[in-house]
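Every protein chain except one is present and positioned as in the full complex.
Chain nomenclature is as follows: A and B, assigned in order of appearance, with residue numbering initiated at 1 for each chain independently.
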Amino acid sequence: MIEASFMSYISLSILLFSLGIVGLISRKNIFIIYMSLELMLNAINLMLVTLSKYFADIDGQIIAMMVMAIAASEAAVFLSLIVAMFRLKKSANIDDYNTLKQKGTL
Amino acid sequence: MSSNFLAWIVLIPLISSAFLGLLYLYSIKFKKVANSVFTFFAILAPISSFIIGLIFFISLANGATDYMYEPYTWLGVNGYIISMGFLGDKLSIFMVLFVTFIGSMIHIYASEYMKDDEGYGKFFSYFNLFMASMLLLVLANSPIIMFIGWEGVGLCSYLLIGFYFEEPLNVIAGNKAFIVNRVGDFGFIVGLVTMFFYMGKLGFDYYALQDYVSLVPTPVLTIIGISLFIGAMGKSAQIPLYVWLPDAMAGPTPVSALIHAATMVTAGVYMVARFHFLYDLIPNVGLFIAYIGAFSALFAAIIAMRQTDIKKILAYSTISQLGYMFIAVGLGAYSTGLFHVFTHAFFKALLFMSAGAIIIALHHEQNIFKMGGLRKRLPLIYTVMLIATLSISGMPPFAGFFSKDEILLKAYIHHEYLIYAIGLLTASLTAYYMFRLFFITFEGKNYTNKKIEPLGWSIKAPLVILAFGAGFAGFIGLPEVTGATNLIDDWLKVWSGSSLHVEHSQEIIFMSISVIAGLMGIGVAYVKFFKYDFNQEVKYSGIIYNKFYIDELYDAVFVKGLQKLSVFIAVVVDDGIIDKTVMSLSNGFINLGRRVGRMQSANTRAYAFFMLVGISSFSLYLILKLG
Partner (left out) sequence: MDIGLLSFIIFLPLVVSFILLILPVDMKVTRNIAFATTVVVFLLSLSIFFQFRLTDYMQFREFHPWITSYGIYYSLGVDGFSMIILMLITTLIPLGYLFLWKTKKAKGYWASMLLIQTGVTGALLSLDLVLFYFFWESMLLPVFMIIGIYGTGNRIFSTLKITIYTIMGSLFMLVSILYLGVAFYNEFGVWSFQLSDLVQITILSNLQRTLLFFGFMIAFAIKIPIFPFHTWLMQTYSNSPTGGVFILSAIMAKLGIYGIVRFVLPLFPHQYVEFAPYFVGLGVFGLIYFGIAALMQQNIKRMFAYSSASHLAFITAGIFSLNAYGMTGAAFLIVAHAMATGGLFLLVGNLEYYLGIRTISGLGGIAKKAPLLTVAFALMLLCIVGLPGTNGFVSELLIILGLFQYNHYVGVISALTVLVAASFMFWLFQRAILVKTDNDISELKDLDKKEIFGIFGLGAVIIAMGIYPHWFLYKIEPTIQHYLLDILKVGVAS
């Protein structure tokens, strides 16, 4: 088995985070955007755990646990919001949610 | 007599005015008050003032010193005190006497003249306010208090000219009078303020000013003298500020008689005489005044020759006579000027009151070419008017002869031959246009006989009394050649000026010359107008009839010019430039907001991108800065 180096964990984390960002910016479906967000969150979690192990500091892992807990509760809220939004507009396309756009004159 | 009665001379008409005004308002608002009530309180005031004035006069004649009464501090700033003060010296009591006397007469006259007017009470309220202001002007002991009276008479003049305020022309005439007078007041204020700082070191009453005047440099005195005289130009209707007086005839005739002939317009002459200590030191300004007077006299006389309105003719003749007075005071012969003020008050008031009687008798007809042949029908008016006309034309032994002749003599003595010549010419013209008026009104042929309104005793009695004045008032100022004492020079000794004399034989020659000049004018008028045919068409036109288009010129330059400037400022500068700048500033913010608002595109992915860019650049900055 190949010993996974510190750098590869970090690289994986960065890769996941970048994927998340690209997904966030380029995709239109609300679910995909949400999944990209979760991906970024987990990328950070991975980073935290790696650094915690590397520096032998337990704090990072504690925070990672907290993030997971919050992400779980947040997922509940977010998914119910998405359902509510979908009921409102019958669309999962983010571009249809544009009521804050400036229209006309002041 | 205690000096605090000086204040009562002013206060009685003032209280009367306030009382009558309130009574009038009560009368129109609630219950009608009988005219007799107004008449009683109205006439009481000037007569009371006259009596008090007379008592002061007698005690001054018996050698009493000048009376001074300062009831309270009017204004005290910076440790400098100006008192509300009254001064009763020979000059002011002299003025008080003739103002209140003529005033009383005209009050009596007006009580009948105005009897059918619904503004009867208001009229007398204004009239007494005028009396109070005029008396304050005369009795004031400092220039500032004088200015209060000075403006007060101007206000009353405005109110009385526009007495029938529903007619636009009357109010316009009133406005014109007030605003032209204000141009003069501008000069007066400038003079006042300059005087305050340069001459008022010892105090601001006339005595203090007189004591300090010799320490003031001449250029400053010149400025003060000219500025004050600008005020007099306005009030006494001299070139170039004379334009308001002919229009002022829009007021009721008693107003023209009292304010615009006998009293208020002579305030300028009084003012120059009052500041004699100042004008004595600046003979050049005096000469300037004399020339302005001479040209005004001539100019107004020329215009008067071709007018058709009886009151306008008299108005121009007033300007002309005022010019004579300024010739005298300008040459330093203050008592002579005041003598003419005195005689003029009688004969001009009489002329106006007779004209008023004619106007009333003919149901408000003012055009002399619609009169004619009134001699037989108004014999009393004919007699008194003849006396007055002879008086103004300078025929001996009527009052006007003595005063006018003395002015001409003074001009000659001071070697101002041009002024003398203008004066003589004007005298001739005066005789001409006055007798033109007289003949057309009372003689002529083919006139239409109009119905004549009968005149009551309140109109006739004052006319007769004033006729005596116009006839004999001249005897208080007999020339030297008669050997009698010149009472007026004697009374106003301080103001009688230099005592230059001419030979008695020469004096007689001058008298004859002026009489001949007058007779020539009368003669021409007789030939042209005694048998004037009223059937012929009256057609007046030309530059003289149109008063040299001065009114039109002033209107085009000042009135129209100011109106154009006003529109320019309000519309172009204010709204167009300044407000636009302010608004474009605020609009700039609004536009900026609109631009920034475009970033609110409702594209969620774009927001996410902005966020990314923001966070990345911030992180980059931190890395570079810390790393």
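Here is the rule we use: a contact is a pair of C-beta atoms (placed from the backbone, for glycine too) under 8 Å apart; a residue touches a chain by one contact, two chains touch by 3 or more.
Small disclaimer: the values here were computed from a predicted structure and weren't measured.
**Student:** For the unseen chain, which displayed partners does it touch in the full complex?
**Tutor:** Counted over the whole complex, the chain not pictured touches B.
**Student:** Among B:Phe165, B:Trp457 or B:Phe610, which residue is in contact with the omitted chain in the full complex?
**Tutor:** B:Phe165
**Student:** So one chain is hidden, and I want to know which residue out of B:Asp490, B:Asp533, B:Glu552 or B:Asp574 touches that hidden chain in the complete assembly.
**Tutor:** B:Asp574
**Student:** Give me the subunit B residues in contact with the hidden chain, please.
**Tutor:** So the residues of subunit B touching the missing chain come out as 25, 28-29, 72-78, 84, 144, 147-152, 155, 158, 162, 165-168, 171-172, 174-175, 178-179, 182-183, 185-186, 189-190, 193-194, 196-197, 562-563, 565-567, 569-570, 574-575, 578-579, 582, 586.
In the analysis below, only the chains that are shown with their structure count from here on.
**Student:** Can you list the residues on subunit A that touch subunit B in the complex?
**Tutor:** 21, 24-28, 33, 94-95, 97-102, 105-106
**Student:** State the interface residues of subunit B toward subunit A in the complex, per the touch definition above.
**Tutor:** 590, 593-594, 597-598, 600-605, 608-609, 612
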